[in-house]
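Step one of this worksheet: look at the structure below.
Here the complex is missing a single protein chain, while all its other protein chains stay put.
Here the chain labels run A, B and C in written order, and each chain numbers its own residues starting at 1.
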């Protein structure tokens, strides 16, 4: 590792710390870096758990979820999200499903999706529908900005708190 | 690893420590570094163990037998003592009982004790008797020096490895 | 049998139901709030769906969220466990409307049993003994005297609008009745603006004894004997056992036959518990019926050998009782359960937090039902039950000795638990000989207090 590389690495680590990253892994060409900050609890298994689509697949018994002791202890008291939507690490705003149900991108089959990647959305604008108990719940964006990503397919089941869209705020 | 590389690595480690990194891994070309800082992710396992055995149950008031919890905790696995005797933290040499049985300070009731505090003992000198199954086992000192302390009373039961005398080596 | 079941509960009962499903080859779907993401019911279910934030009202009690989860997971049945939605007839109705089998009685029956006075009358009609009392409001001292004569002293006068002990008087003979009647009426009038009184038989030292029943969907009911649940603190059961030392085989058989007749008439279905008070003379009086699996069901399982949760599923799937229970119910040995709560053992304040050490007792005759584990977290949002320690012995003496040894081997650190309290109760002479009633814990604490004061 030459001085330039080392400096880049240090830069990166400082940045990671600043961003309150807990664990970090990087692989590029011949380089492989793994890092975790002191006090940080351990691999974040909850990401897997959070995705319904994963859970609805029959998981072989052996592979069934990391042992509980290895999972990050969600400090129960502080775990409640203020709002189901939140800011992702990369600065994008994530619109999460406020209810469990089935995600639809449009108001009816064949209709235009409420929003598409690249669209500008306003706060309060309907972005999709989550159907629960035959009720079509219109989900509104809680920020204004550009749609960067859609995280679920139309017709896919979503659980409470599941990320639906990433929005770059404006 | 040449001097320059070593210096870089030291730099990096200093930096990581400063940044409060807990664990770090790097692989590049032929080089592979894994590092974790002391105190990180080590929730004092052995202490816990010893701790567990202290819990709830008040140490049994076994007049006859020393409660295990009072004894120094030996990390199992690497615990085999080379010799039942060992050096105490304050530099004194401890003569420990090599067998379980009953400690006697003298060869017969009313006789002079083998050794008293303040005496000089030679290596190989008989210091006491531990009776086991009606057999009087003469216990010899494994060092030469001054008797600083006797840890058990005559007639008291002792377990394997129990400290009997503290000796200041000469 | 069902293909896939959603368990609308959390904690040990969710895991208990998941275990039964696994053993029956039924696929399981757990639901969980954000606070329970790392819970064992989530880990051991085949699938798990987050349905809301920590507060029960927004997750486990949120009917649309539960049903929606059931729909996206495509289950054919829901087991509600105990508490939460288990006795919510509306929920059972929504399940029915959604074409999902609710594991429990039909909503009509749950509703009937939920209205205490109606339940009482249904039982009375079927000759189940109920606590004698005046019918409606007592108009005068003379009427009160007449009711008291019919009911038999002691009686208790209660304010119709009342609660909290005001307007309440225990009357032990006819002489003191007139004065007490007037005093109670005045007190009720002042406290509630309504002086109406009614009268009930007063049981000085009642025992709480309940009967477990199973009913299939073909009109058959069976009684699985009783549980003695008198060790309570503020109406929270702490220790349950089966059989009760007070119930003779003859009583058991008679009550069993009466309940069978009565519940077959009502059209009861699935598991249920009929609660009684027992007076000092050993007479039983119906108080209410719980239309769900109970916390303390394992003591019945241990003495009868019947897996009640599996029976619930088989009943709901349409099997007949005669297929599920193929030999006559026989009470074998004695079983006791201690509820291990995350509570301060003296102050009874809930003790949420992270469990650091969790060593379970095991060995012969010991059963533990828990969803907790070392490094697990007890969230502050739900009830404080973290484990049920259940023992089985050839007789009560062996069960008591076994419980004492098991309590001593149950090590929990990081939070407070009721384990030390149970150890003190099991050392109590009255408890050991079975001389107790629902007032036992009051006396127990009083004795402890006196003992502490006398040693100071």
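Points worth noting:
Simple rule for what comes next: contacts are C-beta pairs under 8 Å (C-beta built on N, C-alpha and C of every residue); 3 or more make two chains touch, one makes a residue touch a chain.
All values derive from a computational prediction rather than experimental measurement.
Across the entire complex, the residue among C:248, C:265, C:322 or C:394 in touch with the chain not shown is C:394.
Touch with the chain that is not drawn comes from one residue among B:119, B:146 or B:159, which is B:159.
When the whole complex is considered, the residue among C:23, C:142 or C:346 that touches the unshown chain is C:23. The chain not displayed touches chain C at residues 15-16, 19-20, 22-25, 40, 44, 298, 301, 305, 307, 309, 332-333, 357-360, 362-370, 373-374, 394, 398, 401-402, 404-405, 408-409. Although one chain is not shown, part of chain B still touches it, namely residues 45, 48-50, 52-53, 57, 60, 62, 64-65, 67-68, 71, 73-74, 76-77, 79-81, 84, 99-102, 132-133, 135, 157-162.
One rule holds for everything that comes next: only the chains that are shown with their structure count from here on.
Chain B and chain C have CA centres that are 53 Å apart.
Shown for chain C are the residues in touch with two or more other chains, of which there are none.
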